[in-house]
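Left out: one protein chain. Kept in place: all the others.
Our next item is chain A:
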Amino acid sequence: MEKVKCECGHENPYGTYLCESCGKPLKEEEGKLANMRYEGTARRSQTYRKNVVDKIWNFFSSVKVGIWIIIILLIASSLGTVFPQEMYIPPAADPSVYYYQEYGTLGQLYYQLGFHNLYGSWWYILILAALGISLVIASLDRVVPLYRALRKQRVTRHSKFLERQRLYAVSEETYADPVQKLDEAAEALKKKRYNVRRENGHLLAEKNRFARWGPYVNHVGLIIFLIGGMLRFFPEMYVDESVWVREGETEIVQGTDGEYYIHNNEFIVEYYDDERDDQFQEALENQQDPVVETYETQATLLKPEAGGTIGSETDLEKIKDHDIRVNDPLTYDGYSLYQVDYKLNEFSKFTFALELDDEEIAGTEFTVDLNDPAMSYDLADGYTVEIMEYFPNFEMDENNEPTTINRVPDNPRIIFEVFPPDLDPDDPDTTGEISFLGVQLNEALTEDNEYAIRLTDADLVDVTGLTVRRDRTLPFLIAGGAIFMIGLIQGSYWHHRRIWAQHSNGKIIVAGHANKNWYALKKDFQYAHEQAGLPYPDDQAELNEEEGGSSENGSTKQ
């Protein structure tokens, strides 16, 4: 598209309102005042509508579109808080029925619409991405022309430009040497820390131009923040996993690709003492259950020896010991293991004894390790007990057959077969007495059982719940946040002010523009008036208002 040439000789991009160089209005505008928004530069997106790329660009360049994206994002984010997200419902619950059971039809709808996993859904990520794209394009589309206009602005401005400024005045007096008057004004304004430029005796005093970049610096911060958030999708940058370790056991640390193992030496939990007389006494008495004071895992971090084969014979090297407490993680190689949860009293061993006529047979006690039971137990006096079936977490499946839900011994059930000394357990034709045992359960599966197996003792073990974290995105989030604040301060606490003073036929013409805080600019004019006798300008926006006219163009943004 062709350029627009101003009478001062400067070539302006198509769509420019005010000549970039001299400020002459290039288009007829309504109202008395010039539209100073973006210095009257062409917002490119509004002028070129050629091809698909331009159309996409224009769409995202629009502030209106940006605000709609933010509104949609706000509504979507708040929808996700109506019912708990999937990761916060009980781990054993099936989400497809849980939401209906807990929250009724609304809950069902919530689940079906996919709101139970809202923040990780593709459409939510797309809205976030749209916000990022909108930020980049809208900023670029404005900052580039604005920068050009401010860099190219000439001292000498077109009389029409000056006339259409909100603050504008022409001196009543005619001076013999108006340039000397302007020299004095320049000195006065320098004292007010204005940057003063001169051209043919004309004057342009400018202050705090950098404040105009505030919004864009702010957007750069936001974009870095969003990039930081985006990087969280990459396992290299962000790991958030959990691992459960029984006391005395070693588990692979999830999320480390098998690089590290964690051993739970001991898990300790301490409760507040009800009897202790201290400041929490009253609060503690109101609680029915004991209140946890502290819990910790005495842990050892291990690493497989280099070059080994994965599997049963992995040799582990000790790296370090650490007592993991809440907010005191074990940290190594960028990974941190935090204490987040625990499970007390998981069954680990059951001790049984054989009874005949309700009398324990001496020496027939045996202990079954629920995490590694033996096939059979040879007891005193030639008694043998075989385990026929073992279900760590018993349930009846849909075919009404006994099975286990998983491998955690939460509801252990054992089917025992008892062989008295006169029966040979190795003979496939003999069958002993069969009984089915569990917690508070002892059922004979064969008729007229002579012997009974009694559960005499249970060993319990504590399990610690740890979270594995690695977060390399934090520097991005901190930098983004800091830049965001810098931009905000830059744009909020300083205001770009400009004063033009020109001479024409012995008269002095002054005009002023501020992108906000006109009051301060007027004070500066007042100062120049007192020190150098510059005319004090009228506020044309206020005059307009008095005349009942519109003052819309008077206040400009950015």
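Rule of thumb we're sticking to: a contact is a pair of C-beta atoms (placed from the backbone, for glycine too) under 8 Å apart; a residue touches a chain by one contact, two chains touch by 3 or more; residues count from 1.
Heads up, the rule we're going with is that contacts and distances are computed from a predicted model.
**Q** The chain dropped from view, which UniProt name applies: "Peroxiredoxin", "2-oxoisovalerate dehydrogenase subunit alpha", "NUDIX hydrolase" or "Copper-containing nitrite reductase"?
**A** Result for the unshown chain: "Peroxiredoxin".
**Q** Pick from A:404, A:467, A:490 or A:515: which residue touches the chain that isn't shown?
**A** A:404
**Q** Would you indicate which residue among A:251, A:273 or A:365 is in contact with the undisplayed chain?
**A** A:251
**Q** Out of A:68, A:210, A:234 or A:271, which is the one that touches the chain we can't see?
**A** Hidden-chain contact among the options goes to A:234.
**Q** Residue-wise, where is chain A in contact with the chain that is not depicted?
**A** Its contact residues with the unshown chain are 1, 44, 48, 50-51, 53-54, 56-57, 120, 122, 125-126, 129, 132-133, 136-137, 140, 230, 233-234, 250-252, 254, 257-258, 309-314, 371-375, 387-390, 392, 397, 403-407.
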